[in-house]
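This structure is in C-alpha cells; I'll ask about it shortly.
Rest of the complex left out; these chains stay put.
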Amino acid sequence: MTTINSELKSFSTDAFHNGEFIKVSDQDVRGKWAVFFFYPADFTFVCPTELEDMADHYATFQDLGVEIYAVSTDKHFTHKAWHDTSPAIGKIRYVMLGDPTGAISRNFGVLVEDAGVANRGTFLIDPQGRVQYMEITAEGVGRTAESLIDKIKAAQYIAAHPGEVCPAKWKEDGATLTPSLDLIGKI
Amino acid sequence: MTTINSELKSFSTDAFHNGEFIKVSDQDVRGKWAVFFFYPADFTFVCPTELEDMADHYATFQDLGVEIYAVSTDKHFTHKAWHDTSPAIGKIRYVMLGDPTGAISRNFGVLVEDAGVANRGTFLIDPQGRVQYMEITAEGVGRTAESLIDKIKAAQYIAAHPGEVCPAKWKEDGATLTPSLDLIGKI
Amino acid sequence: MTTINSELKSFSTDAFHNGEFIKVSDQDVRGKWAVFFFYPADFTFVCPTELEDMADHYATFQDLGVEIYAVSTDKHFTHKAWHDTSPAIGKIRYVMLGDPTGAISRNFGVLVEDAGVANRGTFLIDPQGRVQYMEITAEGVGRTAESLIDKIKAAQYIAAHPGEVCPAKWKEDGATLTPSLDLIGKI
C-alpha cells in the first residue's frame, strides 16, 4: 500500500480533460507536484461537492505548481457524461482519470475490492514521485481543499528549505524551527 | 496495513499517564472514540509542538468523548523523563504509549522498519474499534489539532445520523445532504 | 469460463430497473428463462443501438417468458444517468446490472482484464440456470435481437419436446427431426 515516501507506481489510463479524451501515465505526472484525489463514484452525492471545492480552488493549486488528478473506477466516457450534465462537475478544469480496472486505486491502497470503488483518499506527490502527505476519510465525511493547500505549502517549504521543519499549526509565512542539538528536551 | 474501516488490532503495552506507569491494551481503547497520534521520537523537534497543540485542545477532545493516545517507539521510562524536562510535553494530560517493539506502529502501518521509528500518522477510531479517518504527513510537516476536531465532529455526526452525508468543507452545524435518487447528476 | 451447459455462478449486485435501484442476485435469475447481455461501456457508440434493439423487442422476450439483464462494468449510478440522458437508453424497461468489480463479467468469461470492460457476449440461461446458447462478437460488430429470439424459440421447443431436435435454419413451427437408428447415414 502507498504510505509516506513510497513511490508512485507506473500506470496508463484514459482520462477526460477540458473536453478531450487523453492518455495519462505516471510519466506525465512526474516532474511537478501532483494531487491524486480519489472518490467512490460518478453521479453520487458527497463527491460532487468535494470535486467542486477542488475546482473552486484550482487557480490556487495551479499557482502552487500543483496538478490535480481526480480518480474513480468509472470510465472516461462516464466522466465526460457527468461533466456534461452536472453543474458542479462542469466547473472542473483539472484531469479526471478513468480507472475501470481499479489498478490505480489498488496501487494507492484505496480500492474496496468487493465493491469495485475507491475510498476518499488524497495523496500529495512531489516532483520526484514520492508521497508527502496522505489523508483518507470514511464514507460520508467530505474533504477540504483549503486544508490540503496548507499541507502543500508546508511540504513545499520543507522541500525548498532543507534543515528547517514546520511545527504544528504552521501556515504560510509562519515561523519555522531549525533543529539543533541544543533544542532537545527544551521545547 | 490499517486503512479506513479496518479494525483495531490487539496490543498491550506500558504507558505513562498523569504521573503514573499503567498498562494499556486494545480492550481499554474500545467503547469510546479514540485518536492514535503517532510521532517519530521523544526529545525531537517538530513533535513537541504537535503534542503541545494536542494538549492545548485536550479539553475539547474530552468534551467530544475522545481519548488521545500518543505513540512513539520510545519506552514509557523515556516518556516520563521527557514529560519531566520539557515544558511543552509537561502540559500533556492524555496517555503516552511506549512501543519499544514497534508492534503498535507496525499494526497501523506507520513503522519505518529500517529506522525503528513511526511516521506522523493520526488515526480516528470509533467506539467499535474501526478507523474513520486517517492522515499521515511527511517528516517535517506538522499536524493541526483543529482540523482533526473538524473531522471528528463530521464522523460523529454521520455515526449519529445514518442516511445523511457531509459535503466538502462541512463544519459543525453546517448543512448536510440526504442522498436520494433524484439528486443523481443534479449537483 | 462459461460454456454450453455450464451453470450460472452466484453473484449479487446493484441494478437500475424502471427508475429504481434494486439488488439482483443469481437467485432472482433462476426459475425462468433469462438473457445476459454484456456490453463494454455506458455512454458509448455501438452499444446503445444494440440495447435499443433489445428494448424494442422487449415485449416479445416477455411473451416468451424471458427476462433481459444488460450488464456492463459501470455502476448502477451511471446506468441511471445514461437512462436519464440518452433517448435510446431511455426506452429500456429491462434490468441493467452494475458490475464495477467485474465479477459477473469474469464469471461468464467476457471480462477483458487489462481494460476493465466486458466483451459483447450474449448468454441464454434456462430456468435451471444452465447456458443453452452463447454468442460473442468482436468490438465493432453489433448483435441482432431477432436472431436471438429464433435461438430462444428453438431452445424452448427442445426443452418442451424431449426426443426431437431442430435442424439447421429451423424457425418456429418448422419441421423438426426425431432421431432414430434408421436415420444414420441416410440424411
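By letter and in written order, the chains are A, B and C; residue numbering begins at 1 in each of them.
We take it that a residue touches a chain if its C-beta (ideal position, glycine included) is under 8 Å from a C-beta of that chain, and two chains touch if they have at least 3 such contacts.
These figures come from a predicted structure and were not determined experimentally.
Visitor: How many copies of the one sequence build the whole complex, if 3 are shown?
Guide: Whole-complex copy count for this file comes out at 10.
Keep this in mind: only the chains that are shown with their structure count from here on.
Visitor: Given that subunit A and subunit B are copies of one sequence and touch, is their interface built from the same residue numbers on both sides (over half shared) or different ones?
Guide: Homomeric contact, same residues on both sides for the most part.
Visitor: Any idea how many Å lie between the Cα centroids of subunit A and subunit C?
Guide: Roughly 40 Å, centre to centre.
Visitor: Can you work out the whole-Å distance between the CA centroids of subunit B and subunit C?
Guide: Here subunit B and subunit C have centroids separated by 51 Å.
Visitor: How far is the middle of subunit A from the middle of subunit B, if each middle is the mean of its Cα atoms, in Å?
Guide: Here the centre of subunit B sits 22 Å away from the centre of subunit A.
Visitor: List, in ascending order, every residue of subunit B touching at least 2 other chains.
Guide: As it turns out, subunit B has residues touching two or more other chains at 184-185.
Visitor: What residues on subunit A touch subunit B, complex-wise?
Guide: 1, 3-5, 43-46, 48-50, 52-53, 82, 85-88, 109-110, 119-120, 131-147, 150-151, 154-155, 158, 164-170, 177, 179, 183-187
Visitor: Please output the residues of subunit A touching subunit C within their complex, sorted ascending.
Guide: 41-44, 73-75, 77-78, 80-82, 84-85, 99-102, 113-117
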